[in-house]
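Here it is, the structure in full.
The other protein chains are all here in position, but one chain of the complex has been omitted.
Coming up: subunit A.
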Amino acid sequence: MDFKKILIAVDGSENASRAVSYVGDMMAGAPGVQIMLLCIERFPDRDLFPDEASWKTRCTEHRDELHRFLLQARTLLVTKGIADTAISERYVVSCSSPFADRSATRCSFGTSIAQEILAVLKEEEFGTVVVGRRGVSKAEEFLFGSVSNKIIHHAKNCTVWVVA
């Protein structure tokens, strides 16, 4: 397992920014590093909006935010000393997307981001997976779930970095 082949799961949050920054600091100048920024698109439920138009507007905004974040994350890694050519990105679109690309070969069902991350981790044989963590209470974990906890529990044959 190549532990320098690193998958950073990002979602546009501050926790994800910290995870990217940490990887940049840890791996700057290290030879043979490959980093993939993985972003799983997850749109808000259509049921939360009174009409298609307002839902699409929010989805468009959300997608723009995620793409901006990916660009910023790449820039941050380069600033920290990671070669631009060592960085790749993957953006997994939502299966329930209101846009035309929902027929993409891989799409996210949005029921468990952790499972989607683990699937990419396994397929691409990453040696390290990095996630941010906002720090949840037990009650919050029960109700809302925790991506980082699920990854800690289910990831195999790799190192897990959780940046809190």
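Simple rule for what comes next: contacts are C-beta pairs under 8 Å (C-beta built on N, C-alpha and C of every residue); 3 or more make two chains touch, one makes a residue touch a chain; residues count from 1.
Simple rule for what comes next: contacts and distances are computed from a predicted model.
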Listed names "Electron transfer flavoprotein subunit beta/FixA family protein", "Sugar ABC transporter permease", "Serine/threonine protein kinase" or "Aspartate carbamoyltransferase", with the criterion being the UniProt name of the chain not displayed: "Serine/threonine protein kinase"
Sole residue of A:20, A:59 or A:114 that reaches the chain not shown, by the stated touch rule: A:114
Touching residue (missing chain; options A:30, A:48, A:71 or A:164): A:48
Those residues of subunit A which, in the complete complex, touch the missing chain: 42, 44-48, 50, 110-114, 138-147, 150
